[in-house]
Structures are given as structure tokens and as C-alpha cells.
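With one protein chain removed, the remaining protein chains of the complex are shown where they sit.
In this document, chain identifiers A and B correspond to the written order of the chains, with residue numbering beginning at 1 in each.
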Amino acid sequence: MERALFLSFALTAIVAALNVLWRRHPLHSALALLVVLGALTGLYILLGAYFLAVVQVIIYAGAILVLFLFVIMLLNIRAEEARLERRPIFRWLAVPFALLLGAEIVYLVRVFEENPIPSGTSIGVTEAVGRELFTTYLLPFEITSIVILIAILGAVVLARRG
Amino acid sequence: MDVVVEAVVKIVVVFGIVLTFLAYLALFERKILGWIQLRYGPNRVGPWGLLQPLADLLKFLFKEDVRPMTPNPLLFSVAPILSLVPALMTYAVIPFGDRIELFGREIALYITSVNVGLLYLFALSGLGVYGIVLAGWASNSKYSLLGGLRSAAQLISYELTLTLSVVGVLIQAGSLDLVEIVRAQSGTYFGLIPKWHVFWYQPLGFLLFFIAAVAETNRVPFDLPEAETELVAGYHTEYSATKFAMFYVAEYANILAVSALATTLFLGGWNGPGVERMPLLGVFYFAAKTAIFLFIYIWLRATLPRFRYDQLMRFGWKVLLPLAFANIVLSSAMAVIA
Partner (left out) sequence: MTTIPISWYLAVAAVLFTIGTVTVFVKRNAIAMLLGIELMLNAANLTAVTFSSYFRELAGQILVFFVMVVAAAEAAVGLAIIVLLFRHRETLNVDEAQLLKL
């Protein structure tokens, strides 16, 4: 049952990622990325990271991608052809390297079959993550607030007219 | 296996009740608007107009589905679904009542109790933006695009206040699980005032939540993006028949979900006198409290004029957001003191 869920999420993620690559219009690519994020949310829940799964939807899918969508719509972007490598030697080299990567992945999956993700109570509940974040990792947490402030200032200054 | 059957039955029951109620909510809105405006609402179809939703449903099903000439027909068809599905998914975590004994087993009157329930609801409201933005884009019309972008900007602005106003409730209840939040509001102070969050110590949070919720659901006085006199009909100008019905239902589903959420977070959910002995009474209390919010929504629509768009944005960012932050600071201080 769990394997069926994992396979459906994983296949959705990979097919949607391929769509991000194949689609010509950036809007369609952004929507395909939305599907990837949804599938990854499912994978996070399977791994027991409940807090991160929901935070991923809120931040990545609900804020970052909406920002992408706004920019694409406001700038009225057109569809474009992808760039193909003109030198034929690299196009010929791509196939064996892709096969090599595929062989490595198959080897990884076959040989390390007996290392399962431990089942049991999940460790990614909000309380645990919050406690870690505010005790052990308090300094990085405060620094990220400064990072976000700098990003906001930077975006406002850069995109201002005149 | 038992768990799956129980969940499926609960989902079917909840969806049946909710969808029927949403159809009648449209009728009640028209009736109540009529009464406030000193006229009868629809009263021709069936006694007291009670068959009006059925007539509307048949009209929507048989109407011609007009499609604009758009380079994105798939997006055009998918956008209403993207708006409707997150609105309906919110009912999976809302607690309608406590656990009851039925057919010899203990059944909880909520579909599921997720330990990140409140964050799940915010994730869904974030996803609701996509339906609107894509509808505006795929309609290939300037009114739709402007209405869609304005509506989406309004949604993401007020989503901040909505989320922050609830943090006070979290601090007080100590859990993200909606069932736990309702349980934390059982009992009374001095035997008289119920321990609901709206009385102590979240009246400001409640006010902020409700105002932000009215803005989130695109209702008067925040409905400029879909007002008829401004932008024809905003992002759903080009939609007709079934797709428009989906947007329509999605809007009412959002209103009902937000009212149920306000009841759960601030008004004690299913709590009320005598719920410990008879848990089914909890459903009645929950329905009554939600009905109060629905009435306030309709009342607001009948009485208030609408904000201009820049007034709306200024109000959201310069008034509500600082108040939401102040509410968090106050709640934290109260949690330490009390």
C-alpha cells in the first residue's frame, strides 16, 4: 500500500519535471513545477515530515510559484524554442552519459534494497521541529529573518520605476 | 480496512450535506438580501422558493458552454476545478462534533484529526489563488486578466493577516490540531462565561480573522475584483454554465469553510451547555454558530458599500497587518502572565 503511494507520487514528480523541461511556454513550465511540488508534498508525508510537507505547500506552492506566475503574466512572456547544442560531438556524448546515470541509479536501487526507512512514530511533528528550531538553531533562524528583509528591500529597490 | 470504510462513509455524508447546504445557502442569501431590501426573495419556484436551487441547478446544466477563443483551452477548463477542489478539501479537518456511540462503535464526528490541521487549511487557501489567476489569464480578455490579477493580489495580501490572527489562538490552545483547539475551549469561567477564545483573550484576533476572511472570500465590502459595475465580472467574465457554477459553488464553499473555521477557532466549535452528556447536541451548536457567521456575511453584503482597490490594499497592509502583529505580542504576553 505504501509502495503504491510512493510509486504514484514518484512517477507524478518525474513526469511533471520532464514537463517543466519540455514545455515551451514558461507558464506551462511553472504549472508543471506546481505538480512536482504537490508530488513532493506526498513524498514528505510518506517520510513522516508532516510539518515540512504543509510548509512546502504554503511557501513554495502558495507564495514562490504565485510570484513566478505574476511575473510571467505581467511581463506577457511568449513561448520560446529551447536551445540545442550545435556541436554534434556533445549531442552524441549525451546518450552514453545518460545511460551511465541510469545504470548507476539502477545499481543504487538494486544493491541497497535492505535499507528501509524506519517506520514508527514520525519525528517531523510541529512540536519537535519547533523546539529544535528555537533552541539549537536559534541563531540561523534569526539570521534568516535578516535575509528575508534584505531580499524584500532588494526586490523593491530593483523593480522600482525611475 | 474498517478505518477506510468509516472514512469513506464520513466523506460521502459530509459532502452530501455540505453540497446540498451550499445550494440552499445561495437561496437563503437571495431571500435575506430581499428582506433587508424590503422585498421578497425568490418565492415562485416551490413553496417559499425552496425548489429554487433545483431550478438553478437545471439551468446551469442545460446552458450553453460558451468558450472564448483562447490559446489555452486546457487551462480555461481546469481553472474552475482548481478553485473548487481546495475549497471542498477544507471540510476534511473541520470538527463537527465530539465522539459518539453509533452501531456499537465509537465514531468521531470529524473526517480526520491531522496534527497539522490548521497549517493544512492555510495551505489550501494558498492554493485557491491559482484558480483565480489562471482563470483570468486563460480567458484571453482584458477584464478577466485585470480582475484576476487584482483578486489574486488581494487574496495574498489578506492571507497574511488571516494566518497571523490565528497565531494567537495557537499560543492559547497549544496545538495545531483543530480538535484539540475545540477541546481547549470546553468549560466555563466562574460557571457563567464559556471558555471560548473570543471572550478571553482573543477578541482582537477574532475581529482580524473575520475581516480578513471576508476579504479572502472576495465578499462585500472587499469584492471590487468581481463587482459588476467595475470589471464586468472580473475573472469569471468569460465563464458560463457548468464552469461558472463551479466558481459559484467554490465561493460559497469558501464562505462556509471560513465560517466553520471561525466557529472552531474562536467560538468553541461544538461546545455548549450539555454537550458532555449528549454529544449529538454539539453538531447543533456548531451549526447554529456557523449560521450566525453566514448571516453576518449576507448582512454585510446588503448594507456596506465596497472599498476602492487602493483603499483595500492600504487597509490590509497598513492597518490589519500591524494589528495582527500586535495581537501576537499581546497573546504571548498573556500566555506568560496567565
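Just so we're on the same page, a contact is a pair of C-beta atoms (placed from the backbone, for glycine too) under 8 Å apart; a residue touches a chain by one contact, two chains touch by 3 or more.
Predicted model, so just to flag it, every value in this text is computed and none were measured.
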Legend entry - Missing chain: touched chains present in the view: A
Legend entry - subunit A residues that touch the omitted chain in the full complex: 1-3, 6, 10, 13-14, 17-18, 20-21, 26, 29-30, 33, 36-37, 40, 43-44, 46-49, 51-52, 55-56, 59-60, 63-64, 67-68, 71-72, 75, 77, 80-84, 101, 105, 108-109, 111-119, 122-124, 128-129, 132-133, 136-137, 140, 144, 147-148, 150-152, 154-156, 158-159
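Keep this in mind: only the chains that are shown with their structure count from here on.
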Inset, instruction - Report the residues of subunit B in contact with subunit A in the complex, numbered from low to high. - result: 75, 114-116, 119-120, 122-123, 126-127, 129-130, 133-134, 137, 145, 149, 152, 156, 176
Legend entry - Residues of subunit A touching subunit B in the complex: 27, 31, 34, 50-51, 53-55, 57-58, 61-63, 66, 69-70, 73-74, 125-126
